[in-house]
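What follows is a single structure, and I will ask about it in a moment.
Every protein chain of the complex appears in place save one, which is left out.
Moving on, here comes chain A:
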Amino acid sequence: MADEKTFSWLNPFESVDLKIADHSDGIKQWAIDNREAIQPFKIFLDGVIQSIERAFLATPPLVMLAIIVLIAWQAAGRRTAIYVAVTLTVLGFLSPEAWSLAMTTLAIVMAAVILAVIIGLPLGIFAGKSDRFEAVLRPLLDTMQTIPAFVYLVPVVMLIGIGNVSGVLVTVIFALAPLIRLTSLGIRTVNPSVVEAARAFGASPSQIMFKVELPMATPTIFAGLNQTIMLSLSMVVIASMISVRGLGNEVLRAMGRLDAGKAIVGGLGIVILAIVLDRITQGLNQSRRERGHRHWWQSGPVGLIANLFHKHA
């Protein structure tokens, strides 16, 4: 085909075919060939996802609701806890299956976020320390964030097969970038004179890392974590295309049947989960000054219980 065209200097693009698409298709074969090698990782991740999901589903909905509300109280204060309680109740009454679907989705999102933190935090710290590493990482992160998910959906399915593990993996690819970026930013914006003071008092590089840089970067890192959670939730519908169950699957199926009502129920469920997770992680994000300089164990339900013990002791 390409040979039939004559080469033109004014339009070289049409007459030259480097066959990049054909070569890239080789990634599919590579993925199929490497299926066996990835099996242990797949089994391990599948086990993690399933145990989280089973735990969420085995807990009676009201108990689960109470636990989430307590976490919200601890992380973000009483006002947010009330807000979370109300929205979660609305979620439960959306439809009879809504709660269990939401728990499945929550389990997938949790697994994705845990994996993202395990990968993203060290990479972010390293990127914050090394300009060269950051320069290498940046185009990769841009790609992960902007490339349409459908592009890597196929190779991932070829490599791992459909199901939860692939769903978590594509979610991590999409949602990882802000955690790395903001961890790096947090490390880079630590006041250099405080780091200098730590050096002047004889702190070693690892002590500077754990006693100065990471604590001072924590609010920024939490902002990144918040963004990662939000992006994970926005992936649940796409992930349901490779057979991930939960609210996203509900939306997808409703779309196929042009069932607007079911789509709205599934969509609202995702929105409510997003709101709840956002408020809780934003609470983590508060500075110490906003909290009145109390440690986390001095406020919220834990603080209440600790206080009771103190009074009796």
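Quick note on the criterion: contacts are C-beta pairs under 8 Å (C-beta built on N, C-alpha and C of every residue); 3 or more make two chains touch, one makes a residue touch a chain; residues count from 1.
Simple rule for what comes next: contacts and distances are computed from a predicted model.
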Exercise. Under which of the names "Iron complex outermembrane receptor protein", "Quaternary amine transport ATP-binding protein", "Cytochrome aa3 subunit 2" or "Nucleotidyltransferase family protein" is the non-displayed chain listed in UniProt?
Worked result: "Quaternary amine transport ATP-binding protein"
Exercise. Taking the entire complex into account, which one of A:Ile118, A:Val194, A:Ala260 or A:Ile305 touches the absent chain?
Worked result: A:Val194
For this session: Have a look at A:Ala149, A:Ile162, A:Met216 or A:Ile275 and name the one touching the chain we're not showing.
Result: A:Met216
Problem set entry | Contact partner of the left-out chain, one of A:Gln29, A:Ser204 or A:Asn307 | A:Ser204
For this session: Just the residue numbers, please: which parts of chain A touch the chain that's not shown?
Result: 191, 193-194, 196-204, 207, 211-212, 215-216, 218, 288-289, 293
